[in-house]
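Since the structure comes first, as C-alpha cells, the remarks are kept for the end.
All protein chains but one are shown in place.
Chain nomenclature is as follows: A and B, assigned in order of appearance, with residue numbering initiated at 1 for each chain independently.
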Amino acid sequence: MNDLLLDIRRNPVLWLLALVPIVLVAAKVSPASHTLLFVLAVLAIVPLATLLSHATESVAAKTGDTVGGLLNATLGNLTELIIALSALRLGQVTLVKASVAGAIVANTLFLLGASFLLGGLKYHVQDYNRTNARLQTSLLFLATVAMIIPSVVADTDFAMAPHFLQELSVGLSVALIIAYGLGLIFSLKTHRELFGSIEEVAHEETPWPLKVALATLAGVTVMVALVSEIFVESVQEAAAAFGMTPAFVGFIVVALVGGAAEMASAFSGARKNRLDLSVGIALGSAAQIALFVAPVLVLLSYVVGPSPMDLLFWPGAVIMVLIATMTAIIVTNGGHSTWFVGVLMLIVYLILAMTLYLLPPQV
Amino acid sequence: MNDLLLDIRRNPVLWLLALVPIVLVAAKVSPASHTLLFVLAVLAIVPLATLLSHATESVAAKTGDTVGGLLNATLGNLTELIIALSALRLGQVTLVKASVAGAIVANTLFLLGASFLLGGLKYHVQDYNRTNARLQTSLLFLATVAMIIPSVVADTDFAMAPHFLQELSVGLSVALIIAYGLGLIFSLKTHRELFGSIEEVAHEETPWPLKVALATLAGVTVMVALVSEIFVESVQEAAAAFGMTPAFVGFIVVALVGGAAEMASAFSGARKNRLDLSVGIALGSAAQIALFVAPVLVLLSYVVGPSPMDLLFWPGAVIMVLIATMTAIIVTNGGHSTWFVGVLMLIVYLILAMTLYLLPPQV
Partner (left out) sequence: MNDLLLDIRRNPVLWLLALVPIVLVAAKVSPASHTLLFVLAVLAIVPLATLLSHATESVAAKTGDTVGGLLNATLGNLTELIIALSALRLGQVTLVKASVAGAIVANTLFLLGASFLLGGLKYHVQDYNRTNARLQTSLLFLATVAMIIPSVVADTDFAMAPHFLQELSVGLSVALIIAYGLGLIFSLKTHRELFGSIEEVAHEETPWPLKVALATLAGVTVMVALVSEIFVESVQEAAAAFGMTPAFVGFIVVALVGGAAEMASAFSGARKNRLDLSVGIALGSAAQIALFVAPVLVLLSYVVGPSPMDLLFWPGAVIMVLIATMTAIIVTNGGHSTWFVGVLMLIVYLILAMTLYLLPPQV
C-alpha cells in the first residue's frame, strides 16, 4: 500500500485522484450540470487510467513473461473497455462504435505520429524493430477488412434481414478474437525471438507487490466504472455546450481521454530513443482495440446492453480506420522514422479531426 | 497410353474417373435430381482437372522452356475456362462473374494462405523469390483496377448507355490480355534470370509422351465440357437444397472445385519447403484468371453466349478482390513466411466466405 501512496506523491497526475469523490458527489447533488460533470469526469479518468495501467503491468511483471504478456495484451485497454461497457449499458451503441473506431485511429495516427515527431526532434533518424510493426499492422488490416465487409454488404442490399447483420457481426467477432489469440501465441511463444526488444520494455517503472497490484486493479476498475457512467451521461450535452458535434466527441474526445495513460508512456519512450516501446504501445493498443475490445463488446452486448451491438459502422468511420491502417502500413514499411514522418501522420489525424469538427450536427 | 493407366492406378484421386460415365448417364436418366447430379459432377471434375493439368504440363515439358511456359500460362486454368464457358453458353453470366472473382480470391487467399500455414507448421521461417510474387501481385493490382473502374463509373451515372459498358469491357479486356502477354515476354524472355527457381518446378512428375499428352488433353477437355454442363445446370438448385446462397456457390464452391488440381501441387510444394512452387501456382493462377481467363470470356461471350458479358461486377465482389489483392501485396512484401501469415490470410478468406454464406438469398 505504501508503494501506491509513494507513486501518488511522486506523480502530479495522480493528485487528480482527489477529483474522483468530488465527481461522484457532484453527480448526486447536481445531475443536470452536464458541462461541469463532463470536465470533472474527464479529469478524474486520467489518473485512474494511469493507476490501472500500472497495476496491470505490475501483475504482469510478477506472473512471468508469457502470462504477463497475455495480461498486458488483454487488460492493456481496460479503461477503454469499461467506458464502452458503461455506454453499452446505457444503450448508447453509436457512441461505443465511434469511440472504438476513434481509439483505433487515435492510437495509429496521433499516438504514433506524435511519438515519431517528439523522437525526431531530438534524434536525426530513429530505427525500430519492424517485425512487430508488421504484425500489428497486419492485424489492423484484418480488423479493417472485418469493418468494411458489413458496410459494403449492407450498402448493396435494400431489404436487409436484421438478424443477418447480427449473425455476421458475431461471426466476425469470433474470427477476430481467434486471430488475436493466435497472434499472441505467435509473438509470445512460437516466434518470440523475432520480437526481441518489445518484451522487456513494458516493465519501465518499479512494479508493485502482487497484493497491492491486484487490490488496485479491482478497486480502480470499480471507480472507473462509476466515473465513466457519469462521463457517458454528460458527454453529449456537454459537447453541445462546447459547440462540438456528437461525431467529434465520440471519435476524438472519448478516444483521447481513454488513451491518456498510453500516451505518457509512448511519448517518454520516443524521447529516450526507445522507439520500439512507442511503436509497440501505439500499434499494439490499436490492434488490441480492433481485434479484442471491439469483438468482446459485440459479444457482451447480448448480456449487458438493452440492444445488441453489431459491426456495421458509419461509412465515414470505416474510411477513417482504413486511412489510418494504410498510413501505418506505408509509414512503418521501412523501419526508420524522422520528424517529418510524424508530422505527416499528425496532419492526417488533423484532417480527420477537422472534418468531424465541422460536420453539421444533424449527421 | 500405358503411362496414363499407370498414373491412374497409382493416384487414388483418379479412381473417381469412374464417376464420369455415371454422371453422364444419370443426367440423361434423371435430369431433375439436381443434388445427386451436383455431387457426382463435383467428384467427377476433380480427377479430370488433375489429368488436364498433368497433360498440359507434359506437353509443356516436351516443347521447350519458352513455348512450355507459354502453354502453362494459357492452359493452366483450362478447367476454370471450360466450366465458365459452359455457364456462358447457358446464359448464366452472373455465375461466371462470381466464379471468376471467386477463383481470384480463392487462389490468392486460400491457396497461398494454406500453403504458408502447411509449410510454416513444418519449417520455422520460409523464404521465397519475391520478384515473382511482386510481378504477379502487380498484375493482380492492374486487373483489380480494371474491375473497379466499371463499377465506379456505373455507380455515378444514372441513365447509363448500355453499349458504353460493353465497349469499355471489350477495351479493358484487350488491355489486360496485352499486359498479360507482355508480362510473359518479361518473365520468360527479357528478364527470365530474375525468376530463377520458378521455371524448373513445374515439371514435378514424370511427363507423359507427347502423343499421350495431346490425346489426353483433347479427350479430357471434351469430358470436362460435358460434365461441367451438368454441374452448371444443377449447381443453383443443389445449393438451395444445401441451404447455400447463390453468391456463396459461385464465389466459393465453384472456385474451389475448379482449383482442386492446383491445390494438391501447391500444398505439396509447401510441405517440401519449395515455397516458390506454391507462390508461383497460387499467385500465377490468380493473375492468369484475372488477366487472361476473364478477358477471354468477355471476348468469347460475343461468339458463344446468348448475351454478351461485361466487366461490371457486383460491388461486394470488387471489394473482395481488392481485399485479396491488397492482402497479397502486404503479405508478400517481405519474401518470408511463417505459419501465422498463413493463418491471417485464411481468416480473411473465412470472413469473406462467412459473409457470403450468411447473405440473405434474395441478393
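By definition in this document, a residue touches a chain if its C-beta (ideal position, glycine included) is under 8 Å from a C-beta of that chain, and two chains touch if they have at least 3 such contacts.
Because the structure is predicted, anything quoted here is derived from the model rather than measured.
Colleague: Considering the whole complex, not just the chains shown, which residues of subunit B touch the missing one?
Modeller: The missing chain touches subunit B at positions 134-135, 137-139, 141-142, 145-146, 148-150, 152-153, 155-157, 159-161, 164, 167-168, 171-172, 175, 178-179, 182-183, 186, 190-191, 329, 333.
Colleague: For subunit A, enumerate the residues touching the unshown chain of the complex.
Modeller: Within subunit A, the residues touching the omitted chain are 124-125, 314-316, 319, 323, 326-327, 330-331, 333-334, 338-341, 343-344, 347-348, 350-352, 354-355, 358-360, 362-363.
The rule is short, and it goes like this: only the chains that are shown with their structure count from here on.
Colleague: How many Å are there between the centre of subunit A and the centre of subunit B, using C-alpha atoms for each centre?
Modeller: 41
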